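I am attaching a structure below and will ask some questions about it afterwards.
With one protein chain removed, the remaining protein chains of the complex are shown where they sit.
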Amino acid sequence: MSESHHPTGIKRWLYTTNHKDIGTLYLWFSFLMFLVGGVMALVIRAELFQPGLQLVEPNFFNQMTTMHGLIMVFGAVMPAFVGLANWMIPLMIGAPDMALPRLNNLSFWILPFAFFMLLSTLFMPGGAPNFGWTFYAPLSTTYAPPSVTYFIFAIHIMGASSILGSINIIATIMGMRAPGMGYMKMPLFVWTWFITAYLLIAVMPVLAGAVTMMLIDIHFGGSFFSAAGGGDPVLFQHIFWFFGHPEVYIMILPAFGVASAIIPTFARKPLFGYHSMVYATASIAFLSFIVWAHHMFTVGMPLVAEGFFMFSTMIIAVPTGVKIFNWVATMWRGSMTFETPMLFAVAFVILFTIGGFSGLMLAIAPADFQYHDTYFVVAHFHYVLVPGAIFGIMAAVYFWLPKWCGKMYDEMMGKVHFWLSFIGLNVTFFPMHFVGLAGMPRRIPDYALQFADFNMISSAGAFLFGFSQVFFLGIVLQTILYGKKARSEVWDNPHGLEWTLPSPPPYHSFTQPPQVTMAHASPR
Amino acid sequence: MHINLNTLLLYTGIMMSGAFIPASVAEELPRWQLNMPQGVTEISRDIYGLHMAVLWVCVVIGVIVFGAMFISMVLHHRSRNKEAATFHENFWVEVAWTTIPAIILIILFIPSMRTISQMYDTQAADIDILVTGFQWKWKYEYLGEDVKFFSNLSTPSGAIYGIENKNNHYLLDVDEPLVVPLHKKIRFLITANDVLHAWWVPAFAVKQDAIPGFINEAWARIEEPGTYRGQCAELCGKDHGFMPIVVKAVSDDEYRSWLAERKRQTAQERTLMAQQFSLEQLVERGEKVYQSQCMVCHNANGKGIPGAFPSLVGTAISTGLMNDHIDIVVNGRAGTTMQAFGSQLSPLDLAAVITYERNAWGNNMGDMVQAIDIARFINDAKQ
Partner (left out) sequence: MQAPDKKRIHAIVIRSSLITVLMFGFGFALVPLYDVFCDLTGLNGKVSLTPIHPVSTPGEVPDVRQIQMQFIAINNETLPWEFAPREFSLPIQLGKPYVTHYRAKNLSSRSMTVQAIPSVSPGLAAQHLSKMECFCFEQQRLEAGEEMDMAVRFVVSPSLPQSFSVMTLSYTLFDVSDKNTTQLTRN
C-alpha cells in the first residue's frame, strides 16, 4: 500500500471510497452480526435443551427467534455477500474500483445505524419485535410491541443500503468491465451477483412497500392488513413472500458463484457447463418470482392456486439440479485436492442438495399441510442457509483471504474449523427433520416430551457449531497478524484476473485496464 | 433481566435430583420418532404415501449424485489422478439431466394434485364445527347444536417450570377436548378472534390457518377411535406453544350421548347465571373452580410456592379491594404466569372462585360477588 494516499486510522474507514476497504468493512460487520445472531440462536437452543421453561420467558424467546432471523438474513448473510462483491467484482472484471465509490461508502455506513436501531429495541419497554422474522400481520401491526416502529425504520434503512449497493454492482458490471471481458466471459461469481443485484432492486422496494403499509396501518389509521377496514391479513403474506422468495435466492445465488470459482480451482479442471450455469441461474431468478405462495399452502388458497404454485416450485428443482450436476461433472476426472476452501465448497454442494431435497418435499402441496410451520421447515431452510449461504461465504473467505491480506491461513486450523462446523451443523439441524415430521411446531419455547431427545442433540450441536465460529475468528486474526506470505497466485494455477495481481493487491488496482486473454476469461 | 432466576434455581435443583423424565413415564413415550405418522384418515394416509414417495425419489437421486461425487473424490484425487481431464461441455449430457428430472417431477405432480383435490372436497358434511383461535386457546362451536366451549391447556404451570413432574401428555392436554364421531364427515370451519393461528391435528392431516375476519375450511373422516393431539401451528404471540388441540374420536352413539349431556350442562349454566347466590353456595362452587384452575400454582392451602407463585393468604389482593381482586383474576397480570381468566371461565365461576378466595384459609372477608357483577365488570372494562 506504499503508493496510496489515504487518511489513516478511523478516518480512513469512515471516509473511504475504496472498494477493498468497503469490502473489508462489510465483511467484518457481517461477521459481528453473525456472532450476535449466533448468540441469539444459542439462547434459543439453550432454552430448548430440555422440555420446560428454564432460562427465558416465552415472550423473550419469541424476541430471540425474530431477531435471530432478521440479523442473520439482513445483517450476516446479505452484507457478507455485498462485502465479497465489493472486494472481488472489480478485481474479477479488471475495473479500478466500483462505479459509484461515494455511494458505496454511504450504502455501507447506513447499515450500522439500521442494526443499532434494531438491536436497541431489545431494551425498549415491551421488548424487541416478537412476531417472527416474517412479521405476519396482525401480530406485527395491531398486536405488536411499540418497538415495531423502530423495526420498520431499520428495515427501510437496510433496504436502502441493499438497493444502493445493488445499483452500484449493476453499474460496475455493466459499465466497468475491462476491454475483452464480454458478458459470457465473466466469472460465474460476477454473473450470479449480477442476477442477484437485479433481484434485489426488484424485491427490496416491495419489502419497503410492505413495511410502509404496516406503518400506515399502525400509526395512520390505515387498514391494508386488517379485515375491520376492508383489508386482509393474507394480503400481507402475499406481499411479504413476493419479496421473501426471491430473497431466498438472493442469499444463495452468490454462493453458487463462489462454489463455481472454487471447485474448478481445486479440481484443476475448467468448470463444466459454464453457459448452462448462467442460464440455470437466470431461470432460478425468474422462477423465484412465481413461486411465492408455496409458503402459504395452508392459508386457504383456491385449488388452482395450490396446483400452480406447487408446479412452479417443483420446476425450480430442474435448474438447481443442473447446477449440482455441473459441479459434480467438474469434479469428475479432475485432479483434486481438498484444501479448506474446497472442503467448504464440497460440503456446500452436498448439504445444499439435502436442503434442496427437503425443499422438493415441501413443494408437494398436500404433504406441506403436514410439514408447514414445523421443525421440518426449520431443518430445510437451515440446510439451505447454513451450509448453503454461510459455507459459501466461509469457502470464499478461505479462498480469497490470502489474496486480500497477502498472507496464508494455517491449513491445519482451517481444516479443524471445517470439520467442527460440518459436524456441528449436521448434529444441530439433521435431527430437526425428525422432530418436525413427528409433529413439533416451530417457534415454540417448550415442547412435548417425545421431542426431548432430538432437541437435546440439536442443542449440543448448536453449541459446537457456535464455538467453532469463534475459532474461525481466531484463524482469520492469526492469518492477518502472523500468516506466512502468500504468492500472488496463492493456489495451483487458479483462473481469473484477481490472481494476476500481487497478494495483497495494491490499494488502487487495475488503474490501467488489464489485457483480458483466454487465460482469464470464463470459460477458458 | 428477562431470565427468571428463581425458576432457574428451582429447576436446577430438580434436575440434580434426577426428576427430569421419570423412568416409568419415559417407557410409554414414543421417543426417537423419525417419521411422519400415517394418521387415521384416508387423506392422511395418502399424504403419508406421497411423503414416502418423494422421500424415496430424493434418496435415489441422492445416492446417484453423492455416489458419483464420492467416487470422484476418491478416484480423482491428485494422488491417484495426476493429470486432470479438460472436458467442460457435453450437450447431450446436459439435455439428459434437464429433461429426466423434469419428467420425474411431472410424475410426482399428478398424484399430489389428486390428493389435494380430495382435500378441497366441498360436499356437505355430517357435522360442522366452528373452530376459533384465541390468544391462547381454542373455542369449539358445534354449529346448529347450541354447544360451544373453550379448550385450554391443562398442563399445570408447575410442570412447565420444573416444579413438578411432566406427564406423558405434557403440553398436549386440555381441560375439555373436542369430541367427534367416527366415520362421519366432519367439516371444520376455522377462524380467529385476534391474530393468526393454525389448527393442526397431524393424525388427520388437517392444518388450516385461522384468520380473523375470514373463515377457512378443512374436513376429516376419522376411521379409528382414539385421542388425537395437535398444536397451534402459526406464531400467535407469547403462548403460541401452549395452546394444544385434543380431539376424542368416539362411536356415533357415544358422541350422541356426550352431545346430549353437554347441552344439558349448557342449559343449566344459563339458568344459574341469572340467579343470586348465597355466600355459602358461592364458596362451595368456588372451591371446585379453585381446585381445577388455581391450585396448580397457588397451592391447596392458598400459600402458593415461595419464590415462584405468590400466596393468597392475607395478601393485598385477596383481602383488599374487591375490584382489584376481580381485575387480576379477569385480566391476569402482565409479565407473570397469572393468566387472564375473564374469557376462560363463566362469570358465575369467576364470581364463585373470587368469593372463595376471599373467604378461605382464614381470609374471612365475608364479602361476595355475583355473576352479574362480573359480567358488568368485563363489559365496563371494554370501554
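We just call them A and B in the order they show up, numbering each chain from 1.
In this section, a residue touches a chain if its C-beta (ideal position, glycine included) is under 8 Å from a C-beta of that chain, and two chains touch if they have at least 3 such contacts.
From a predicted model like this one, the values you see are computed outputs, not experimental measurements.
Chemist: Which of these touches the unseen chain: A:M33, A:M176, A:A317 or A:M440?
Modeler: A:M176
Chemist: Taking the entire complex into account, which one of A:P112, A:G126 or A:P513 touches the absent chain?
Modeler: A:P513
Chemist: Can you say which of A:L14, A:A228 or A:M412 touches the chain missing from this structure?
Modeler: Only one listed residue reaches the unshown chain, and that is A:A228.
Chemist: Which candidate, A:V148, A:A208, A:L401 or A:M432, sits in contact with the chain we can't see?
Modeler: Spelled out, the listed residue whose C-beta touches the missing chain is A:A208.
Chemist: Of the residues B:A84, B:A125, B:V180 or B:A203, which one touches the chain left out of the display?
Modeler: Here the residue in touch with the unshown chain is B:A125.
Chemist: Name every residue on chain A in touch with the hidden partner chain.
Modeler: Listed in rising order, the touching residues are 95-96, 99-100, 163, 166-167, 170-171, 174-176, 198, 201-210, 212-213, 221-224, 226-232, 234-235, 238-239, 242, 300-305, 510-513.
Chemist: In terms of residues, what is the contact footprint of the unshown chain on chain B?
Modeler: Chain B touches the chain not shown through residues 120-125, 128, 130, 132, 134, 143-144, 187, 189, 191, 193-194, 211-217, 343, 375-376, 378-380, 382-383.
In the analysis below, only the chains that are shown with their structure count from here on.
Chemist: With chain centres taken as the means of their Cα atoms, state the distance from chain A to chain B in Å.
Modeler: Each chain's C-alpha centroid was found; their separation is 34 Å.
Chemist: Quick one: in the complex, what on chain A touches chain B?
Modeler: Against chain B, chain A makes touches at 50-60, 62, 127, 130-132, 136, 138-139, 142-143, 226-228, 232-234, 267-276, 298-300, 303, 306-307, 310-311, 314-315, 317-318, 321-322, 324-325, 328-338, 346, 349-350, 353-354, 357-358, 360-361, 364-367, 369-370, 372-374, 434, 437-439, 441, 443-450, 452-454, 523.
Chemist: Note which residues of chain B are touching chain A in the complex, please.
Modeler: It is residues 2-4, 7-8, 11, 15, 20-21, 25-26, 29-37, 43-44, 46-47, 50-51, 54-55, 57-58, 61-62, 65-66, 68-69, 72-73, 76-78, 81-90, 93-94, 97-98, 101-102, 105, 108-109, 112-113, 115-117, 119-120, 159-162, 166, 168-172, 194-196, 198, 200, 202, 205-209, 211-214, 216-217, 230-242 of chain B that touch chain A.
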